[in-house]
Structures are given as structure tokens and as C-alpha cells.
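Only one protein chain is missing from this complex, and each of the others stays in its spot.
Which chain is which? They are A, B and C, in the order written, and residues in each are numbered from 1.
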Amino acid sequence: MSGNTFGKLFTVTTFGESHGPALGAIVDGCPPGLELSEADLQHDLDRRRPGSSRHTTQRKEPDQVRILSGVFEGVTTGCPIGLLIENTDQRSKDYSKIKDQFRPAHADYTYHHKYGVRDYRGGGRSSARETAMRVAAGAIAKKYLAAKGIQVRGYMSQLGPLPIEFKSWEAVQNNAFFCPDPEKIAELEAFMDQLRRDQDSVGAEITVIAEGVPVGLGEPVFDRLDADLAHGLMSINAVKGVEVGAGFACVSQRGSEHRDEMTPDGFLSNHAGGVLGGISTGQSLIARLALKPTSSITTPGRSIDVHGQAIDVITKGRHDPCVGIRATPIAEAMMALTLMDHWLRHRAQNAEVSVDTPRLEQYSR
Amino acid sequence: MSGNTFGKLFTVTTFGESHGPALGAIVDGCPPGLELSEADLQHDLDRRRPGSSRHTTQRKEPDQVRILSGVFEGVTTGCPIGLLIENTDQRSKDYSKIKDQFRPAHADYTYHHKYGVRDYRGGGRSSARETAMRVAAGAIAKKYLAAKGIQVRGYMSQLGPLPIEFKSWEAVQNNAFFCPDPEKIAELEAFMDQLRRDQDSVGAEITVIAEGVPVGLGEPVFDRLDADLAHGLMSINAVKGVEVGAGFACVSQRGSEHRDEMTPDGFLSNHAGGVLGGISTGQSLIARLALKPTSSITTPGRSIDVHGQAIDVITKGRHDPCVGIRATPIAEAMMALTLMDHWLRHRAQNAEVSVDTPRLEQYSR
Amino acid sequence: MSGNTFGKLFTVTTFGESHGPALGAIVDGCPPGLELSEADLQHDLDRRRPGSSRHTTQRKEPDQVRILSGVFEGVTTGCPIGLLIENTDQRSKDYSKIKDQFRPAHADYTYHHKYGVRDYRGGGRSSARETAMRVAAGAIAKKYLAAKGIQVRGYMSQLGPLPIEFKSWEAVQNNAFFCPDPEKIAELEAFMDQLRRDQDSVGAEITVIAEGVPVGLGEPVFDRLDADLAHGLMSINAVKGVEVGAGFACVSQRGSEHRDEMTPDGFLSNHAGGVLGGISTGQSLIARLALKPTSSITTPGRSIDVHGQAIDVITKGRHDPCVGIRATPIAEAMMALTLMDHWLRHRAQNAEVSVDTPRLEQYSR
Partner (left out) sequence: MSGNTFGKLFTVTTFGESHGPALGAIVDGCPPGLELSEADLQHDLDRRRPGSSRHTTQRKEPDQVRILSGVFEGVTTGCPIGLLIENTDQRSKDYSKIKDQFRPAHADYTYHHKYGVRDYRGGGRSSARETAMRVAAGAIAKKYLAAKGIQVRGYMSQLGPLPIEFKSWEAVQNNAFFCPDPEKIAELEAFMDQLRRDQDSVGAEITVIAEGVPVGLGEPVFDRLDADLAHGLMSINAVKGVEVGAGFACVSQRGSEHRDEMTPDGFLSNHAGGVLGGISTGQSLIARLALKPTSSITTPGRSIDVHGQAIDVITKGRHDPCVGIRATPIAEAMMALTLMDHWLRHRAQNAEVSVDTPRLEQYSR
């Protein structure tokens, strides 16, 4: 395939450009009998929707999703699920200038040389707008997994230089940053306001966690659960790093410290982040991702045009000063899609497996 | 597939357990006409071979690879390349004790519950021994890419708490650590000796770089070059984190700092690590991976057996006190396999593309 | 995947039920720079459209296709192409009776038991209406291949008991049967009229031919060009048999008769149908497919309902008395998609191959 499909058994194939008529996706492999309605998808779409606060792009998109197939009388039929979102706010503007420019740190330059042609309106296919369909498809996986007792949630764990401590899931839902610490929000607001005055942007770190994951998901050796998760998370726009459990901190750890010891009462720690040998342990699956600062800032930058001439670029338009702020639902979606795919893959090969050994209850975090 | 295949057009499928009769792989999709001999594969196999220094496992394996098909009169024919390495040093021992134990931080527990049965001898399929076939297959990709002007190399950038500065590629070849700084080696040796006395293990960070990568490799949106690379690197045993370019450092960077500006003379920096929008920029492709400390240490650890009873585990046997020490050739192999796959994928879809825009010469690093 | 995707590099994924809101497809892997408009797709869609003659279903569907992505300023961009056709004539009717019945020789029984739930309106996903999207996607492949000098065309070679001789391609375009013999049409018309009076249906045989195919397309050993073609053609509703070249006639042939001898002026025959060892020879690719008679007839048939009770079924509604009549454009589409996929696959692996041996000009047929 040419890269627009994710998953092997629960497959999501997407299409759509930032300023085209619509975005769409086909979800193939969803088990039949799952109660599903557009409302189930809309919830997460609204969580990532632009314009929800002054700290995100002011583009106004209702992102109303339609289910065009695969659901009959309120339940999935086992047939492919067609999803569609019409683009409504493609503000018509004059692209004559930008069409010949390569914005620094944008995909303009690479798309131009790879394909020889590109839809330059709003970034075309490389726009973060593409992630709307990941969230819609991810919501289907989330609903299926929830029925199996698996809950996928995320939060912002760092905004630029400001680390954020986890306090509660409740807090995450009550602010535009997906910040788990209510007392930190004022500081984040102030930081973002100053950033906008500086006409600059900043990076962020998101943490995603799946609780209730059973032991046994993941296919060694190449399609390890953590390897496929890394694939999914790194495929999100602007992501430059992914880590599981202790992550890069494990470099300076010693074996006696890193190894998660076990007792009949459960694991004593979770430095593994819920994966051993590429297979889930039954503990929480924990991952973190690093998102780079938005490249579209109004501070002039040096670049070249399609003729190779030096130019100064100022990226006007409606952009997120921190793409990470809206990334939490997207990261949740990619983790849910990964788990869903591996749930089906595990079931295909191991349906007969029954082990009478006690499974360890999962470590709280 | 069930997880033992890597790549979509240049596919590597492997088999083999640590103490089985042999390891093998099938490389499918290699272009015809490539001069190839077993010697081309043996070089990298020797670089990762155990027992090459007192700091790695003392298991003695010649790791002699045989090419069983796909090569005729010294050149590849376009037919699948069968590779085989016989296991010679499967020291026969009494496994009656270990067979019922779950070693902490090992895949024992997860394999047991996923499959209901496992080859407990030396870790079976979950043993790092499996990576020998990655290296063999990667060497084929490396040779093909080299002919295209692409060179993939790696080095150790941190050992436990000791960061290592890059000094020269020459240095990397002259020590068991793949350390790029000759003056650092004595310190590493001392550290490892003390570690062994402590009966403990430690993690490491490896940096891998591909130079000479053309602009245009990578398939948005899910099969981005960096996403597939993250998949490949995270699939290596013991890897807990992967980053590209600035990686996690981008979280606290500002857009004005992170963005790589361009001039007619080239890029002015490479925080992107050679990828924009999932497509190679023509700069060096730069990735780092974090490897956890070996779980097999002789310091007793709490665990349970298959009956759920509490036990103390002491892992005897021949183990690497730092799996990272031998990981450099493996990381190179996974980067080479990823680039090779995308080279073919790009060519399939874009063979007609010809862009007269000047490609920027790559930034030195 | 779960079966709704065709192709490995030029992939077509479809969705949509007979009486749902819309049908859709995503074509991924189309090379950039191809001039493409909705008119290019509409031509073939109109050729398969129902209601074009009194010998096909009277359902009225304009089958107006929309291109939602992947095409910018008239040319493909290399990004996925989203296609959509709204269903307009889903005649609302009372399904309370049919919903509990299994129509003989229909997919009702198998869908019911596979999925436990089914969209019974007009056959849902199992309706031949699904093939509209194959035709739309196939038209993209046809246009690309045409630019390479490859022309894919088909015709009806038998209607029920009436064999049809090939006279000319011109003739094929001028009748509702895709009949290549103008003098045969009256007979076909009379046969169909009588069939309708008999309240029965009949099968048909379609022949598809690709001219201008270069030597070298096809991937041994499992993805032979003819094997993938058989996959594609057998996946069309109602197809029960596929043959290439001499087909089943080769059983009673002798080697001295079947083998296509070669001279410097070309092949002397084409019993192979354009494929040797799974790779195209450069001759015309020739395949035939057998379509069963429509199962939906008004003559009562014995069956059971979902409760296992015996029932008599009379299938009312708007059905084709011979599905084969509209099958020619669908068969062309599947051959075009197969060739397109293998064109890209061949190019990926063999771009460097240059053989100075003379290629034989293709045998006329």
C-alpha cells in the first residue's frame, strides 16, 4: 500500500486534504454486533476540534461526521464502515504567493520533490486536519475496547519548558490543555499568551495510558505491541519521539532497578510500561510522545522558493501556536487503534489458548 | 501476518529460537543484478557476534550464514533469498528448574500467557539471538543502498550514566563498544568491570545515521519514513524509546529555534533529523534509541512460578551485562531495511516524477 | 485486512450497501501527475449503469461519482483518491417479510451465519451494486495504462446456450449486451424476451483482453499475474469460473499443440493467454469468466427462514435476468486494476533492469 492505511486486521484507510471538499475514512475489520452511532464518534471529534479555545487555531470546523455504511439498525454489520466529514471553512484566499514558496520545517519542500506536484492550500494532505479521521476511527476502537474493559486516556505532561504532574483524570476534562493538574492551568494560560505576543510557538509532551489491557496482546518479533504503537504515534504530525514505560530514562537505570519484580499479589512496579517481549503484561500500557513546535509562525524565516531563490517567509493564517494542545485525542486514537488491531490478531491465532496460571492483577501505575 | 515479517516491498521474514537447530530468514523483493556473497553478510554478523569481548555474553557462535537461494553466479536474481545460520553452541543444561519460573522483566510471563506453551531454553524466540537474522538481511539492504550513495552507520552515544560525544567514525570501528570517542573507552571499560562486580546490568543509548539519503523517501500519512523507522527500531529487543532529530528535546524548543531554515546553499540546521511530513529532506536521517538494562542478572529478584507461588530468581548463564553494547549493528540493520523498503516504495509510485527544482545539498550534521 | 481492499501497491478499498446512503472507495498508490477528472470515471460507470436497456434491472441510478481528494488542478497528486456515489433510488418498501427469509442461492444465509446480523435491504453489501466502485477505480487504472499503450477491453462471448463469435470491437460498443457480433444481437434479444416470459434467468461468459502489455509483469510464485487476475475476476459477484488462454481446453491438448513457438518475428500462437511462469509475455493477456444465472427470479423456490422453517420464496423487485449482461465493464476494471498493481510492483523491484535482447512483438490474438 501507499501509506494511507493503518492496521492489519482492524484497518483504517483515510483520504482528504485540508482545503478539499471532504475528509473520509474506511474502517475495515470491525466485528459485527457493536452498537455504534455518529454520536459515539462525535465526542472525540469535538475534543480535538479547532477553535475551542483562544490557544488553538481559529479555523471554525464543526467536524460533523457521517457514517455511510457498515452500521444497520444501530449495530455494526461486519462490513466496512465508511466515514465522511465535509470541509466547511476552507477560507478562500489568494495562494499565488505561497504556492511557489517552501515554508521552513513544513512538508512543502518534501512533497514538492517527492510528487512533483502538491496541493499547497493549507498544507493539503500534510495538514494536521488529516488527523480528524484518525480520531473518528479511533472512537470506534475505543468503544469496542471499552466493552472489553480497556480504557484509553491521555493528558498533556509537559508544555514547552513547563512539566505537568498527573493529579486526576477529572481535571483533564475541564480545560483546553488536557492538563491533569488544575493548579497548573493559570501558568499554562499565561505562558501561551506570552508566546503569542512573541509570535512564536512551542512543543509539548503527551502521555497516553491504556488501563485494563489483558496479558497477551502483541506479535513478536517485528509487530510487537510497543513497535506498532511507536509506528502509530510517530505517524502523528509533528511527533519527533516516542517512549514506552521508563523510556529514555532506562538508559541510566540498572537492571536491579528497572526490572519489575512480581509477587503473587502483582507486579511491584511498571518500568516496562506494560510490555515485555513485545507482548502486553496486563499492566497499564504507558507511552509518551514529543511534539515539535508549530512551524507556522509569524516571525520571518529564511527559505527558498521553487526556483531555488532565497526568500523570507512569514506564515500568516490560522495556526496552532502549540499543536500539542490538541494532540491528546489523536494520541488516544492511535493507541486505541493499535490495541484494537492486536486484540483481533491475538484472537485469530490464540483463540484456543487457555492457561490456568493465575494472571497478575495490574499494577495501579 | 503474525508479526515475523518486516517491510512491505523489501520484506524480511525470520524464524528461529535461541536453542533450536538454526535461525533463518527469507528476504523477498531484492532487486535483481546486485552482486552479493555470504562475505557481504558476514561482516556485520561478526560485528554483532557474541563473545568478541569480555563485556558481552561468552556464548561462542561463529554465526556463519549460508545463502540458499536467490543468488546465481554472484548476483541476485530477483527471487527470494533464503538465509540460514546453524546454532552450534546450545550448551545442553538442566532446564527443569527454569522451565516453571518467570524471570522478572523477561518475556517468560507474557509468552506463557499468550501462547500457553513456550520454548524456555535460553528465552526461545524472545532471545536477542533472533537479531542475528536482522543483521544478515540488513547487510543486503546496506549493500544496495551503498551503491545508491546511502551510508548507514551507528554508534553508542551513552552507556548507563556516561554520555559519549561523537568524535569520529574511525574510532567507532576500533572498540567493542562502538564508541566514537577514543579517549572515553578506558572509562567505559572501568565502568563495565565495576558493573560486573556489582552483579548488575545497565542501559545504553545508540545513535544511527544515514547519510546520502535523497529527498522524497516516505509514504504519508501512516507509513511516514520516521514512523516506519520507529516501528523497526522499537521492535529490537530491550528498546524502550526512539527519537528522530531533536527528539524529546523539541518539547521545550520554540518554533523559531526548531525550524530548519533553508538557503540556496542548503539547510542551516537539522533539528528535523532528515524528515519533514514523513518524507526525507535529503539531509542526514538521524535517530536515537534507548535500550533497557539486561534483565538477566545474578542479583536475586522476587518473582512467581507458573503455579503463582512466590520465588526468588537468580539468572545464571551467559548474558550481556549491557545489551546495548552489541545493538549498534542491529539498529543499523533496521534503519537500512526501512530505507530499502521505502526506496522501492517510492520508486513504484513516483518513477515518472522529475522536478527541475534544485535539491538542497545536505547539511553536514 | 478484512477483505474490502484489492491490490498491494495500487490499492482499492471500497464500502457501501445497496440501500445505504452512499457507495465509496479510496484509491491509494496512484502515481502523481496523471490528468484525471470525474468524466474519466463516469464513462465506464455509465456502461455498467442499470436501466440502460429492458434486459437489465429497472432500478434508476445516475451513479454520479465525485472525486473528493487526491486530484488538484486536474492532475493526481500522489495522495489517496476518495470517491463517492450517493444512492438515489433506494425505493422504500416493506422488508418485514424478506428480513427473515433466506433466498436460495443468495448470500442471505451465509451473511446471517457469518456476522449474526445483516442489512437485508436489497442484499446489502452482497448486492452487485458494490461493483460500481470497482468500475470507478478501474477507470483510473485504465487511464494510466492507456498512457502506457495498454488497452483493456471485454465482450460477451456467450449468453446462456448461445455462443458469440468475436467480430469487431466496434460492434461491442453499439449494443446493450457488449456483443461483438452485430448479426447475433437479434437472437440475443429474442432469447432474453423469452427468458423473461419464462420468469427465469441465465448465465453468461465474458472475455477480457489486455493488448499492449509489456513482457515482465507478474510476481512469482504466489502473486503470478494470472493468479492475481483469477483472484480479481473470481471476486466479482456471481463468477464461478476463470480461465486464461486455452483455459480448460488445455486439459485435452498435447504439449506439441499447446506450446506457443517463437520465431524472430514473434510468437506463433497464444495458448498461454499472455502469461508464462506467472509473468506477462508481451502478448495479449486473455481471460474468460463464467457468471451464474441470477438467483433472483419470480419462479417460486423452496427455502427456509431464520427459524429453520420451510418456506416458498418468490423474489420480487428489480433484478437483472442475466447479471452477465452488465459484467463486461466490471471484468475490464478488475483486469485493469490487476495490471496496474503489477505495473507498480514490477517497477519497484526491477527499475534498473535493462535487457538488450529483442522483445518479441505480440501476436495479434
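Note that in this section a contact is a pair of C-beta atoms (placed from the backbone, for glycine too) under 8 Å apart; a residue touches a chain by one contact, two chains touch by 3 or more.
Keep in mind the model is a prediction, meaning the values are calculated, not measured.
Chemist: Out of B:P32, B:P62 or B:G308, point to the residue that touches the absent chain in the complete complex.
Modeler: B:P32
Chemist: Can you list, in ascending order, the subunit A residues touching the missing chain?
Modeler: 8-9, 29-33, 78-79, 220, 344-345, 347-353
Chemist: For review purposes, identify every residue of subunit C that touches the missing chain, sorted by number.
Modeler: 1-6, 8, 14, 102, 104-107, 109-116, 125-126, 130, 158, 160-161, 195, 198, 200-205, 215-224, 226-235, 237, 240-264, 268, 271-273, 275-282, 290-297, 299, 301-304, 306-310, 324, 345-346, 349-350, 353-355, 357-360
Chemist: List the residues of subunit B that touch the chain left out of this view.
Modeler: 1-5, 8-9, 11, 13-17, 20-24, 26, 28-29, 32-33, 66, 68-70, 72-73, 75, 77-82, 84, 114-119, 124-125
What we mean here is this: only the chains that are shown with their structure count from here on.
Chemist: Name the chain whose C-alpha centroid is most distant from the C-alpha centroid of subunit C.
Modeler: Looking at centroid distances, B is the chain farthest away.
Chemist: So what's the Cα centroid distance for subunit B and subunit C, whole Å?
Modeler: 45
Chemist: For subunit A and subunit B, what's the span in angstrom between their mean Cα positions?
Modeler: Distance between chain centres, rounded to whole Å: 26 Å.
Chemist: Do you know which subunit B residues sit against two or more other chains?
Modeler: As it turns out, subunit B has residues touching two or more other chains at 8, 220, 345, 349-350, 353.
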